[in-house]
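All protein chains but one are shown at their positions in the complex.
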Amino acid sequence: MADPLLSVRDLVVEFPTRRGTLRALDRVSFDIMPGEVLGMVGESGAGKSITGAAIIGLIEPPGRVASGEIRLKGERIDNLRPEALRKIRGKRIGMVFQDPLTSLNPLYTVAQQLIETIRTHIDCSEAEARKRAVALLDRVGIPAAARRIDDYPHHFSGGMRQRVVIALALCAEPELVIADEPTTALDVSVQSQIIEVLKDICAERGAAVMLITHDMGVIAETADRVAVLYAGRVAEIGPVREVITEALHPYTRGLMGSIPTLTQESDRLVQIPGAMPRLNAIPQGCAFNPRCDKAFAPCFTDRPELLALEGGRQVACWLHDTAKAQEVPHG
Amino acid sequence: MIAFILRRLLQSVIVMIAVAAVSFSLFRFVGDPINSMVGQETSIADRQALRESLGLNDPIVLQFGRFLGNALQGEFGISYRLQMPVTELILQRLPATVELALVSGLLAFVLGLSLGVYTALRRRGVLSNIIMTASLIGVSLPTFLIGVLLIWVFAVELRWLPSNGRGEVVALGDWWSTGLLTHSGRLALILPAITLGLYQMTLIMRLVRAEMLEVLRTDYIKFARARGLSARAVNFGHALKNTLVPVITITGLQLGSIIAFAIITETVFNWPGVGALFINSVRFVDVPVMAAYLMMIALIFVVINLIVDLLYYAVDPRLRVDRAGKAH
Partner (left out) sequence: MTSKTPGRLYRLWDSDLFYAFRTAPVAIVATLVALTIIACAVLAPWLAPMNPYNPGGLNLMNGFTPPMEPNAFTGETFLMGADNQGRDMLSTIMYGTRTSLFVGAMAVLFAMTLGISIGLYAGWRGGWVDGALMRVADVQLAFPAILIALLIFGIARGFIPDNLRDQLAIWVLIVAIGLSDWVQFARVVRGATMVEKNKEYVQAARVIGAHPAKIMFRHILPNVMGPVLVIATISLALAIIAEATLSFLGVGVPPTQPSLGTLIRIGQGFLISGEWWILLFPSLTLLALALSVNLLGDWLRDALNPRLR
């Protein structure tokens, strides 16, 4: 099996507040293979965006990475000094943000922003950088790129701006692109186009994608594997097709069942009772136990670790731990 | 663009006319012009005659029109107190104020900008906290107190700098005089410039800091960092540039208020400028001078406002509706 491009192990991110320290991420572990698209799903507040921010090293103080390891091609990047980390950003890991309307500096033209980024990471002349920039814009689908490159951001519509953002994120040829809700702020009609662009251009360059979203439809279309986050912990990881059709974790099952499809037969959508716990009120044991209809004794006392099952699937649930399931008689 | 300029010009004219109306009312109705001009012994009949000859019995609108006409020609009557033409008085003293205002404005801007950027970038540093605390003191210190304390330390105790006056001045051209060309003139400029500029500098510094902190929180700065741009590019190329847009415009507006604050500084240091002239005119209810000063200040403010608006337009591309027009 090939070595993972990105490897996250037991990542813990904490936020000190006056009422105690909150753990936004509580020992999150996963891998991303070169060239693959890993979807990261979960409700608002589950920790998806924080994971992306932690990987690229942009957690805002007072938040901080408290422990754990993040490795890019085997080398640790979570403990690098700021200057070394900066060299990685853009060059090896790129990031696409959610809101195209605020991601671009309104006082500089697109050309200036692209050329600046290119020349920061690649040693070339201004003319050379400009050529690359125009080619890139053309590739992401901006019509008349050579002319429009000298426009200011406010001359572009939302969808067009997001294409510019993608171009900016990829102009230094990174190996991994973290896309944090790249389509949430866009019109529905434009969303699928942008996802297409992102997927194509990354595939072309062999870049892996960490696609953070709460939209399962996007994941189903685009991702190879998916990781499900709940209350700062990983609930399940696996190939997209299998996780969707045959979820292992009760939370994932609830998540899939709550998505309406055209072919669905039932009258009502499945609803998971209750709500995801606040970070300062996470129950002991498995974080999902108050809402789980299959919870049994160990779920209330011991936190389930991520278990590797066959077919590249992982799940953090006592139901799938054959040892535990045998220990305690089912109720 | 042309439409914008025309509209602003029109607004300025309207404001000036409104101020002229206030000035005129001052002139006409505060105190009695006749009584302020003549001595006690003048007979009633003579006063009436004077009133008639000065046109004070004509309809108000006519008087206002005359006032406006005179004002446009720079004619503001005679000072009650000094018995000299007001315009001449003001012109005589204007260079002193303008020089002081420009020097302190420059000082305030340069220092304020540098300190503001520093305290925004090194937000939690010890030096930053000291500077911020000192700035609060700066805002709480009234200008006159700064002046007085500076005089005490540097003029009375240390005797390094003069405590009043302008030093030697050199005439430039017809009516301008400058103190910058003589050693004593330059020395005399130091304390007043610091006094006048300190408050402005504090304001600018706090403004720059606040704006920069706001800008540093934006998405485009986060994205710039995420693209691996150097700290210098992010902080100065992106953050500072965006901070400067509102800062320059607000600072420009401050320049107008410096001229007004000069009133205080000039009083403390016996600086022979228009501010001191105005204070004396308030003390003695010398209405022509008050009215003229008001018009002059209004003109300065209006002109500065206009320039600042144009500057904003030139600097922020979002305000320009040019070839691309709509977003597409």
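We just call them A and B in the order they show up, numbering each chain from 1.
Definition applied: a residue touches a chain if its C-beta (ideal position, glycine included) is under 8 Å from a C-beta of that chain, and two chains touch if they have at least 3 such contacts.
The structure displayed is predicted, hence computed values, not measured ones.
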Among the chains present, which touch the one that was left out?
B
Quick one: which of B:264, B:277 or B:292 touches the chain that's been left out?
B:264
Can you work out which residue in B:68, B:102 or B:141 touches the chain that's missing from view?
B:141
Option touching the unshown chain, where B:106, B:130, B:285 or B:303 are the choices:
B:285
Which parts of chain B face the unshown chain closely enough to count as touching?
15, 26, 30-31, 136-137, 139-145, 148-149, 151-152, 156, 253, 256-257, 260-261, 263-264, 267-268, 278-279, 281-283, 285, 287, 290, 294, 297, 301, 305
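Just so we're on the same page, only the chains that are shown with their structure count from here on.
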Could you give the separation in Å between the centres of chain A and chain B, each centre being the mean of its C-alpha atoms?
54
For the complex, which residues does chain B have touching chain A?
218-220, 222-231, 233, 237-238, 241-242, 245, 316-318, 324, 327-328
Where on chain A does chain B make contact in their complex?
56, 58, 86-91, 94-95, 97, 99, 102-108, 116-117, 120-121, 151-152, 154-157, 160, 165, 168-169, 172
